[in-house]
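A protein chain is absent from this complex, but the other protein chains hold their places.
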Amino acid sequence: MSFKDDESCGCEGHAPPVNLEVDPIPSIVNQLTEGFISKRWSSHIEPVPIPTKKEVVDLVLQAQRVMFPGYFSSTMLNPSGLEYHLGHNMTILYRNLIRQLSSAIRHDCFRHNQPCSDCNARSHELAGRFIRELPKIRETLEMDIQATLDGDPAARNADEVIFSYPGFFAVFVYRLAHILFTLDIPILPRILSEYAYHRTAIDIHPGADIGESFFIDHGAGVVVGETCVIGNRVRLYQGVTLGALSLPKGAGKKLRDTKRHPTIEDDVIVYASAIILGGDTVVGARSIVGGNVWLTKSIGPDTKVLVKQPELVYGGKDE
Amino acid sequence: MSFKDDESCGCEGHAPPVNLEVDPIPSIVNQLTEGFISKRWSSHIEPVPIPTKKEVVDLVLQAQRVMFPGYFSSTMLNPSGLEYHLGHNMTILYRNLIRQLSSAIRHDCFRHNQPCSDCNARSHELAGRFIRELPKIRETLEMDIQATLDGDPAARNADEVIFSYPGFFAVFVYRLAHILFTLDIPILPRILSEYAYHRTAIDIHPGADIGESFFIDHGAGVVVGETCVIGNRVRLYQGVTLGALSLPKGAGKKLRDTKRHPTIEDDVIVYASAIILGGDTVVGARSIVGGNVWLTKSIGPDTKVLVKQPELVYGGKDE
Partner (left out) sequence: MSFKDDESCGCEGHAPPVNLEVDPIPSIVNQLTEGFISKRWSSHIEPVPIPTKKEVVDLVLQAQRVMFPGYFSSTMLNPSGLEYHLGHNMTILYRNLIRQLSSAIRHDCFRHNQPCSDCNARSHELAGRFIRELPKIRETLEMDIQATLDGDPAARNADEVIFSYPGFFAVFVYRLAHILFTLDIPILPRILSEYAYHRTAIDIHPGADIGESFFIDHGAGVVVGETCVIGNRVRLYQGVTLGALSLPKGAGKKLRDTKRHPTIEDDVIVYASAIILGGDTVVGARSIVGGNVWLTKSIGPDTKVLVKQPELVYGGKDE
């Protein structure tokens, strides 16, 4: 037993036929059309393409196949076939990237009323620069995997890290998005970071500058702001914010492009829910920041800062 | 080289054939069947349809195409084609909505043993009322975009907000779900809010009443309870809870439909991880609530409330 769109269920009488004379759609479409054509509302009605979110997100899977061969496709790999696998998937990645770069650049030129005389050539060049970074990024990712195994007793082997660690996934996507950010590509880096956030609840801005052997455990609620600088072998736990000091209303434009987020030097550990704020705040090398610490001033190297936990009040349940 | 389901890999001897006489499925299916038929366990075994999650979630994409033309489809739009695009996608949205509304209403009638004599007509009427709200909602969303640009130095333009701000996505879905909630539609609003939560880790109950120019930054862990009232130009950061006071066991039924969540007046900013609880708690207009503040009493307008940050304890690393 099944119903069609315009059919009644057995439990009701015949529904009155829908009065087509009052079809609500045309008048609403007119209102919306007017709102967009008048430019009162943001839209993308332009003779240039815009990156499609789905294809930008596909870049992540394509990069996973290239960077972690054998894990993210169902075909089995043997050593003699590896080069074919990598070449094939790298070509797919490269072509998709050119397409998205080209859309992003053309859209940006159009928005800024700049004549763009070389969008096509630039997107090829930038895609080439991106993929040339991949071997180095892969080297770094292996250090991130090792940092995870070193830091988490529950991590049994590299397979688990690659398959199932949200922190590692967020860092992987960050490392890709960061290349695009440093190449000054519009829109794409943020679409990538939003995708990583969607999957992990970890929010790393692609503009942040993060060293090697980086490990985020659990990770929900972690925020790493755009102008953070993070050294090597740093470890963050869930809920850590590396953010900006409180922003006055209208801060949006004024503070753009100033360093608003902290610097975390080598070998620092920041435990759960610690909040470190401000562009001048530096956490010195090898320091430890305890859970729930609220820090808006610098601390030197080799320092341990804990919050004096607020007093607990014990009582019977009926008090 | 590849394996089929029932094939051995090369590294093992021939596996013993599976003993079909002990196929475990029939006895388990019997146990489950009995549990559902006896009504000991929740199920939906009824001669009326139930909304399908996938199609309810499709409503979001369909609404994105109508509300942000050019961003969420790969076809390019020019001004002369805009009306066709909007009309076409509005029709798809409208029809899907009628189908889901009809399922939701029939299912609800059936559950309550109410004869429903006009499910079909009602779902048409309600879908019409929903889409008639869309131009006004679009106006509000533009203000939400502007609030994001004003509030976040890292937000470069409307494209980034529309494509990649989790807070904006959560607010967009909330505004749709809230219309359905006020139309008293069962189930659909919660499926929508769950989907937004899934994508953003931001949990806004569709029953909350939220004003214009609303901005949530980062957002993971934000909770906005069912009976919250939020004014215009309010800004929330990650981890903020606008929740209920602690609930005794069995509170479920007793407290339903009472105001359990706070009121936040116009132009308030609430920084990261602040927790504001209780139905009588009011944060007065233009006030600022600092990070980590725990608030269960009202504060007047133009007030700044900070938590006296707990003392930090510094030490060398080996202490």
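A and B are the chain letters, set down in written order, and residue numbers restart from 1 in every chain.
Keep in mind that, in the parts below, a contact is a pair of C-beta atoms (placed from the backbone, for glycine too) under 8 Å apart; a residue touches a chain by one contact, two chains touch by 3 or more.
Remember, predicted model here, so these are calculated numbers, not experimental data.
**Student:** In the full complex, which of A:W41, A:F214 or A:Y271 touches the chain missing from this view?
**Tutor:** Selected residue, touching the omitted chain: A:Y271.
**Student:** For the chain that's not shown, point to the residue among A:S42, A:T200, A:T227 or A:T241 touching it.
**Tutor:** A:T200
**Student:** For the chain that's not shown, point to the residue among A:V57, A:A158 or A:V229 touching it.
**Tutor:** Once the missing chain is taken into account, the touching residue is A:A158.
**Student:** For subunit A, which residues reach the chain that was dropped from this view?
**Tutor:** Here the touching residues of subunit A are 1-2, 47-49, 66-74, 76-79, 82-83, 86-87, 90-91, 94-95, 98-99, 102, 106, 109-110, 115-121, 124, 128, 131-132, 134-135, 138-139, 141-142, 145, 149-160, 162-166, 199-201, 218, 220-221, 238-239, 269, 271-273, 288, 290-292, 309-317, 319.
**Student:** Could I get the residues of subunit B that touch the absent chain, sorted low to high?
**Tutor:** Here the touching residues of subunit B are 1-3, 5-13, 15-16, 18, 22, 24-26, 28-33, 35-37, 40-50, 52-53, 75-76, 78, 107, 111, 186-187, 190-191, 193-194, 197-198, 201-203, 205, 207, 220-223, 225-226, 239, 241, 243-244, 246-247, 249-256, 258, 260, 273, 275, 286-288, 292-295, 299, 302-310.
Methods note: only the chains that are shown with their structure count from here on.
**Student:** In angstrom, rounded to a whole number, how far apart do the mean CA points of subunit A and subunit B lie?
**Tutor:** So the centroids are 20 Å from each other.
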